[in-house]
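Everything on this sheet refers to the single structure shown next.
The other protein chains are all here in position, but one chain of the complex has been omitted.
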Amino acid sequence: MSAALHPASAPALAQALSTPHSLPHTAADLVAQPWLASLLGVGAIMAFLTLNVLFLIWAERKVSAWIQRRMGPTEVGPYGLFQTLADMLKLISKQLITPSHVDRPLYLLAPLVVFAPVVVAVSLFPFAPGLAVTDVDLGLLLVFAFAGLGIIGIFMAGWGSNNKYALLGAMRSVAQNVSYEIPLILSALAVVLLASHPEGVTLEAGTPSAHTVPLLGTSLAHITLAQEAQGYWFVLVQPVAFVIYFVAALAETNRAPFDIPEAESELVAGFHTEYSGMRFAMFFFAEYTNMLVVSMVATVLFLGGWDGPLLPGPVWFFLKTYTLLFGMIWVRWTWPRLRFDQLMRLCWGLLVPVAILNLLGAAVLAEVL
Amino acid sequence: MQETLAFTVPLSWYLILAAILFTIGAIGVFTRRNALLVLMSVEIMLNAVNLTFLAFARTRGDSIGHVVTFFVIAVAAAEAAVGLALVMGVFRHTRTVNVDSLRAMRR
Partner (left out) sequence: MFEQVMFWLFGAGAVVTAGMVVAPPFNRNPVHAALALIASFFCMAGLYMLLLAHLLAVLQILVYAGAIMVLFLFVIMLLNLGDHELGKQSSSVGQMIGLVAMAFVTSKLVVTLATSADSLPHGADPAAPEALVRDGFGTVATVGDAMFRHYLVPFELTAILLLIAVIGAVVLAKRNL
């Protein structure tokens, strides 16, 4: 939205747009009409997200089968690739059941409130130089702001369902998300400190088109550029932050071993117990898209985004993202679930103090480097 | 795009809107008896004040209003945390969040 209002508001961006081969040109530059560009961008993002969810669910089932020495889906399509599509069709064709004592506005709005913010968050990422729906100087903050909104939808689902399992699941989910957001953001802040170069860094050094741009640590594109300019990915200088981020991201997305909010053996299905058909599918969609969002943030923050030799930018970006996603699936099918007190102790007793110390270390490092 | 960059909404509109929002918040503080709703009404009032700060900041073209708004948001966060802790403490003792029924100090 901010980009649509005034695309040139970020001074660094404005400067970069006037100098060729520097910062990613947004979709708005490719298509002269900003409204049309936004629409096209959102359409492209939605198509990508649908494909991503279809693929991720298939991958999850295949990887879990592989880990457990099973076959996984094999029937529909080659290697069972179209199994998720068939499942989706089944969900679409199912009747939407609304239980009788629900809080109707909350119950009906909850899937949308969970679903919409993650789509906004995905549209903020620079997949390659020149490939971004919106490139704003506040990208990282916006991603965290919108990723944090899903929790309101989870609360609405849990409270509105008028079901004790749903409410318990929502309470656990809210407590877990609020707690783990702190180490998540603290570990990201360490990278922001390292990526900020108000005095400017030299891009494409050693080539005729070498030039200097000031970098701002809150812009996703700038964080990537900082890693490109310095020649190393931040995971090398911030391994502790990367581990903290990954653990906190698993908890943020309610993935095992932190899937206490929807622990099947205790809570049926947690906050979405009372949802069926497409409404359930929207929660599912949001959950897998959330995984994608946290992986893409990790890719940009720690693994250099589109940066990499030989292969083109988007290939590197998605290679890194899906490697992280594979890691998340791997963890889910090999680690047992934590108890709630263990979950809280891990966050407040270990991750938060270590993240704060790491942030102090990063501040010193940012001065030295 | 150029036309969107011209300021067509005058300062007074923002100030009037802020005044209306502030009144809504104040009415909430005065008439609601549920402590949670009183706290929410205070948040509306703080937001109305933020709006005036930002409106003046744009008109004057300096960032002081933004800095002050940042502080207001920080204070609001602190106020909400302490206020909600108080509500929880009160509820634990009296099993109510109705501010009218808290008369122990009056006797």
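Going by the order they are written in, the chains are A and B; count residues from 1 in each one.
As a convention for this text, contacts are C-beta pairs under 8 Å (C-beta built on N, C-alpha and C of every residue); 3 or more make two chains touch, one makes a residue touch a chain.
Because the structure is predicted, anything quoted here is derived from the model rather than measured.
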| item | value |
| --- | --- |
| From A:159, A:258, A:284 or A:318, residue that would touch the chain that is not displayed | A:159 |
| Missing-partner contacts on chain B, residue numbers | 3-17, 19-28, 30-34, 36-37, 39-41, 43-44, 47, 50-51, 54-55, 57-67, 69-71, 73-82, 84-89, 91-92, 96-98, 100 |
| Touching residues on chain A - with respect to the absent chain | 1-2, 5-6, 8-12, 14, 103, 105-106, 136-138, 141-142, 144-146, 148-149, 151-152, 155-156, 159, 167, 170-171, 174-175, 178, 198, 216, 218 |
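Assume only the chains that are shown with their structure count from here on.
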| item | value |
| --- | --- |
| Distance between chain centroids, defined by C-alpha means - chain A, chain B (Å) | 31 |
